[in-house]
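Here the complex is missing a single protein chain, while all its other protein chains stay put.
Labels run A and B following the written order; every chain starts at residue 1.
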Amino acid sequence: MIKRIVDWIDERTHVRDLYREQMVEYKVPKNLTFPYVFGVLALITFAIQIISGIILIMYYKPVIAHAFDSANYTIMREISFGWLFRHIHAAGANFFLAIVYLHMFTGIYYNAYKKPRELVWIVGWVIYFVLLVTALTGYLLPWGQLSYWGTVVTTEIPASLADAPILKGLFGAIGETISIWMKGGYKLEDLALGRFFGLHVLLLPLILLALVSIHLFLVRAAGISNPEGYEIDKKNEPEKVAPFHPYMTLKEGAFAMWYLAIFFFFVFFYMHHFLPADNFEPADPLKTPPHIAPEWYLLGFYEVFRSIPSKFWGFVAFNLILVLLLLLPFLDFSPVKSARRRPLFFIMFLVFLFSSMALTVLGTMAPTPTNAKLGMFFTALVFLFFLSLPVISFLEWGWYKARGGRA
Amino acid sequence: MSTWGLVKTVFFTAVTVIFFFIIWIHNPFAPHEEYELPDEAEKIIGDPKVAIEGRELFKQNCTSCHSLRYDGIYLMSVTAKPEWSAIEKAHGKPILEEKDGKIQVRGYFVPRDVYEAVAQADLQNLKASFGKIPPDLSTMYLARGAGYLYNFIMDPQKILPGTSMPKLFYPEYDKEAPQKVAKIVAYMRSVNEPPPGEKAKRTLMGIVTIGYFIAMGALLWIYRKRLLAKMGY
Partner (left out) sequence: MEASRRDFLGVALGGMGAVGVLGVLYPIVKTLAPSAASTTEAKVEVDITKIPELGVRVTSWKGKPLFVLRLPKDLTEDKYNVKKDSVNKAGKLNYDLLKGQEAYALVGVCTHLGCIPLWKPEGSDAVKAPYLHCPCHGGLYTPWGDNIGGPPPRPLFVPPQKRDGNKLIVGEPGFVKELV
C-alpha cells in the first residue's frame, strides 16, 4: 500500500531519482575528519531554534509592561513544558554560535574558503553576521537587566564614531543617527522592543533560512573540501570516495545524537550560564547591573574594542577584523590548501585560535590596565594572522612554482 | 592515524573543551562575589516545607514595601483597598496550590500595568520616602541567590552600602531572627523553584532524554559498521 502511494508520487515528481542522485550517487571523500560534522550540527541546532522559537512566540508579549512577566511567569510557570522550550531556546542560541565558531575555525584550518569555494565562505560569513544580529535582538526580548543594559551598550557602540580624529562632526552625526535608529528613539522603549521582536522572530530567521539554503547549494555545487587539501577526481579515484548515504549520513547521524545528548545535559541540568542570574531582575533604566559584558560570542570583539584606548580606533579595529574575516579567501591566495600541508599557516592558525580564545576570556575579566595591555597584545596577534596570510601565500607560490606547479 | 595526527586531535579537542569549560561552566578569571551562608540557614532554606511559614513571615515583615506578584502577594496598603479583591479577580490569573489533595486558589497574578495603576499612589509614597520604588521580589531569588538574600536581609548596609532598605531583624533582641530570615528566603526560593515532585520529574526526564540520545547514537554507529562491512568499505 505504502509502496503504491510512493509509486504514485514518484511518477509525478521523480523523487526516487532525486533521492538517488542527491543521496546515494552523491559521493563524498572518505577521509573527512570529525570536524566536518559541525555543519550538520549547526543545521540541527537551527532547526531546534526554529521549533522552540515557534512555541515561545505564542506566549511571549513584546510590550514592556508584559515582556518580563510573559517570559518568567507565563512561559516558565503557566504553560506546561514552557520552561523546557525556554531552556532549549536559550541553550540553543549559545550552542548555535559555538557550533558556528567551530565550523568557521574548521573551515579556516582546512582552507575550505579557497577556490572554488570562495562563495561558500562569503555566504557563510553573512550567515554568521546575521546570526549575531539575531542573537542580539533576541537577547533584549526577556526584558531583564542584562537584556536592557546589554542592548543599551550595543546601541551606544556606533556613537564611538564621534571620537574620530578627523571630520568629528560628520562621524559623530553618523554614529548618533545609527544609534538612535537602532533604538527607535532616545530611550529603549516599546518601539525598540517591538522592532527587535519583529526582526528576531520573522525577518532575520527568514534571511537565515534563505542564506543557509544558498550555503548548502554552494557546498554541493563546489563539492565538499578535503582535509588533505587536494580536489578528489571522483571519476578516476573511486576508491577515495563513498556514497553520501549511508556512509556519511549514518556517521553524522550518530555524532548528531551524541551532540544532542550533551545539549540536553545543559538544557536539563546546567542553565546557570545560558539564563544568567542578573537577567531575572526586570529592566531598570536607572540602575546598571555591576558586571555588564556582552555574551561570550561577542566578548572577543568587545575586548578588542575596550582595550584600545581610543573609542574610535577600537570601533574601527573590531569592524576591521570582521571585514578581514570576510576577505579571507583573497588574503590567502596560496595554491596550497589545508593546514596539514602548510606548516607556516599551521603556526599562524594556532596564533589566531589562541588570540581569539584569550580575547574572549579577557573579555570576562575586570577591566584593569594589565588586562587592557594583554588585550592590545592579542588584538595585535589577530591582525598579525591576517597580515601574515598574503606573505605566506607569496612564499608558497614561490615553492609551488619551483616544484613545477605541484603542491 | 599517525602519531602527529593523534597529537593534533588530542590537542585541539582539549583546547576546545577547556575553552568552553571556562566560559560556560566555571570561569576562575571573572570577578564574582561569594556570600557565606551559615549551615543552619542553609538547611532551613533547602527545606521546601518551611515555605508556608516563610510566606506568613514575608507577609508580616515585607509587604509594607515589597510585592511578590508571582505568588499573589501585594503591598499591604493595596490589598487593604476595598476594590482590590474585585480587581484581583477581574484582571488576575488564579495561582493554584494543592492542599490536602484539593486544588485551590492561593492568590491572583495581576498584570504589572494593572497593578501599578491601582497602586500608583502607594508606590509614589514609597518612592517619596525611599528614593526609589522598592522592587517586586517575584524573581529576586533567581537574580541574587540564597547567600546574598540572607546576608542582605540580616544587614542591608553591610552588603549594599547606602541602600534604603532598613534593617528589620536584630539577632541581639530576637533570638529567632536568623531563622526567620532563613524562612523568608526559603519562601522566596519555593516561589522560584518547581515543587519537589515536579523537580524529580524533570530530573528523570533529563536522564531519560540524555540516555536516549547516547543509546541512539551507539545504535546508529553499530548499524553503520555492519552495513559498511557488508557493502565492502
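Keep this in mind: contacts are C-beta pairs under 8 Å (C-beta built on N, C-alpha and C of every residue); 3 or more make two chains touch, one makes a residue touch a chain.
In this text the structure is predicted, and so the values were computed from the model without any measurement.
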{"item": "Contacting the left-out chain in the complete assembly, out of A:19, A:81 or A:270", "value": "A:81"}
{"item": "Absent chain, residues of chain A that touch it", "value": "51, 55, 58, 78-82, 84-85"}
{"item": "Residues of chain B (touch criterion as defined above) contacting the omitted chain", "value": "93-96, 103, 105, 209, 212, 215-216, 219-220, 222-223, 226"}
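Following the convention adopted for this analysis, only the chains that are shown with their structure count from here on.
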{"item": "Centre-of-Cα separation between chain B and chain A, whole angstrom", "value": "31"}
{"item": "Touching residues on chain A, where the partner in the complex is chain B", "value": "30, 34, 65-66, 68-69, 72-73, 77-78, 83, 94, 98, 102, 145, 242, 246-247, 250-251, 253-258, 260-261, 264-270, 273, 277-282, 284, 286, 291, 296, 299, 353, 357, 360-361, 364-366"}
{"item": "Chain B to chain A touching residues, read off their complex", "value": "9, 15-16, 19-20, 22-25, 27, 29-32, 69-70, 93, 109, 111-113, 132, 135-136, 138-140, 142-145, 194, 202-203, 205-207, 209-210, 213-214, 216-218, 220-221, 223-224, 227-228, 233"}
